[in-house]
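To keep things clear, I will list the structure first and then write my remarks on it.
Only one protein chain is missing; all other protein chains are in place.
Naming follows writing order (A, B and C), and every chain is counted from residue 1.
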Amino acid sequence: MQKLFATIAVIITGAILLNAVEDFPRFGDPHSPPNSGVSGGSVSSSVHYLQNTYLDTRVPNVVTAVLADYRGYDTLFETAVILTAGIAVFAILRVVRRKDEEESTGSEEKACSGEFSTSDSDGEGRHRVVVGTACRVVVPLAQLFGFYIIAHGHPSPGGGFQGGVVLGTSFILLALAGGLGSALGRLREDMYLRLACLGVFIYAGIGLLSLFFRRNFLDYGALSGLLQTGGEEMARSHGIFGVELGVAMTVTSVMFALFANLSTRGELKGGL
Amino acid sequence: MEKKPSSSLDYALVFGALMLLWVILSGKLDAFHLSLGLISCAAVTWMSGDLLIGAGSSLGLARRMVRLFRFLNYLLWLTWQIVLANIAVFKLAFAPRTAWQPHIVWHRTALTTDLEKFLLANSITLTPGTVTVRIFGDMLCIHAIDDVSAAGINGEMDRRIAHIFE
Amino acid sequence: MTFEHFSIGVGVALLLLMIPAMCRIVMGPTTMDRIVGANMVGTKTTVLLVIIGVIFGKVDMFIDFALTYALLNFTGAIAAARYLRHKGRRGIVLASTSEESVCERA
Partner (left out) sequence: MVISFLSALLILAGLVFFLGAGVGILRFPDFFSRMHAAGKGDTLSTLLIIAGFALYQMRDLGDSEASVSAVLVALKMLVIIAFLYIASATSTSALAEAGWEDGNDPVIAPKHENRLAGPPESRTAAADLNRNSTHDSQP
């Protein structure tokens, strides 16, 4: 019966969505809003961005420039939303015990030593030899890949959000394979909470820096006086890179915080 | 598994391997991206280099090269086995139902370290008609899909893997 | 026929060949069967992303997508395996009795 209702709901939703497809502009229509200029300019907005992004910011990837520079406010608050989600999960789920209770429940220090163990945390004698050994190889490679994505946000489709997700995934994989303790030993709870806040702080701080040079908030061009490298456009490029770093920090920490809190019901012990 | 201190050679090798991977991934050889790569590789080595090193071994460079060469040799053999496995599964998929003789086989291995057992378990999973279901200590519980493939679990793979690490 | 046309054909063939795995996702009968089917579709999506890159002439870009997707697919499979082994009806009972005795004696 439940399945029947679910099927009906899915069909109705799909029909509504398909109905909305008719209202879209035709593919490649020159009169559609993105192609004809929303603000009444003579050049359409997308053509404007495609032509001017590299001149303005020295960033070959238009999406990165639009995300972090033209729409900098939007991305700043998206990052803040992610931080808020992390804080909300922490506040609702995390179980904090007093010191004396902690001692009676047992081996907190051993659990967070960062030691990678292939035997199961609940001590039932089961071994995760295969998954554990595979993840010993995969996790460092995944972390390097995450750093690569963050660092190559300019020339290729990457950036803070994507790289942060891959980095966070690598820590989740570590927790799945070697026990939550082995991941918490590398990214301790106080560390990831600080990193999450530091990420937003870096983003907002770079924006504030440009205020000191009598420019608008998040106008990275103002940083050219500080960076001393090749004019205002390069300063924008480096500003975008700094912002991406901040986003990556927040996303990584919040991803891992969500997993750690949700999988252990806030105890940060045992887990999957 | 007893824990030996990892030598600085271990970390240097890990760093070198990561840097090689970075160059392959990045494909950009200018100073800016290479310095970013150096920073990233250092960060990964610091964060999780101990995972790649494992229990820490005090082997010299020459021994490691021999191991690497034997490992690649083993991979070639394994790839050929995988091709055979797929042909076997392909035939079985279209075979009549009576050809399927699924059953469970227990295999005792002499291999001791995690890495060796990992290699053995994954090789068994990838070769004809057998999947490693569980590992208890040195016993492997293997699901085999027919008699021919079950007969293939006869210790030859163990010998080849032991040869890599001897 | 150019190689691009051939790539499009391969992509379509892959999509068609995914249908059995999709059927397995829908038919079940157990949760694990569905997960195996989903894992199979995920692996093939990795290939599909590479093919899209070849068709668009931007392989270097789409390889990054493919690698990311493969990583997420792997993590998903491991997470599902971890989750279900704790939920499973056989996991806890066996672990405390017979499996331990196997480990001790073996």
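In the analysis below, contacts are C-beta pairs under 8 Å (C-beta built on N, C-alpha and C of every residue); 3 or more make two chains touch, one makes a residue touch a chain.
Here the structure is a predicted model, which is why all the values come from computation and not from measurement.
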item	value
Contact list for the unshown chain, restricted to visible chains	A, B, C
From B:12, B:68, B:89 or B:110, residue that would touch the chain that is not displayed	B:89
Subunit B residues that touch the omitted chain in the full complex	21, 24-25, 27, 82-83, 85-86, 89-90, 92-94, 97, 100-106, 108, 121-122, 125-126, 129, 131-134, 136, 139, 141, 143, 145
Sites on subunit A contacted by the missing partner chain, in the whole complex	130-131, 134, 137-138, 141
Contact set of subunit C toward the excluded chain (per top definition)	3, 6-7, 10, 13-14, 17-21, 23-24, 30-33, 35-37, 39-40, 43-44, 46-47, 50-51, 54, 59-60, 63, 66-67, 70-71, 73-74, 77-78, 80-82, 84-85, 87-91, 94, 97-99, 101-102, 105-106
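Basically, only the chains that are shown with their structure count from here on.
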item	value
Centroid spacing, where centroids are CA-atom means, of subunit B and subunit C in whole angstrom	20
Averaged-CA centre spacing for the pair subunit C and subunit A, given as whole angstrom	24
Residue list for subunit B, restricted to those that touch at least two other chains	136-137
Sequence positions of subunit A contacting 2 or more other chains	135, 145
Of subunit C, residues touching subunit A in the complex	60-61, 64-65, 67-68, 71-72, 74-75, 78-79, 81-83, 86, 92, 95-96, 99-100, 103
Interfacial residue positions of subunit B with respect to subunit A in the complex	14, 18, 21-22, 25-26, 28, 33, 36-37, 40-41, 43-44, 47-52, 54, 114-115, 117-118, 121-122, 132, 135-137
Subunit C contact footprint on subunit A (complex, rising order)	124-126, 131, 135, 138, 142, 145, 149, 156-158, 162, 166, 169, 172-173, 176-177, 272
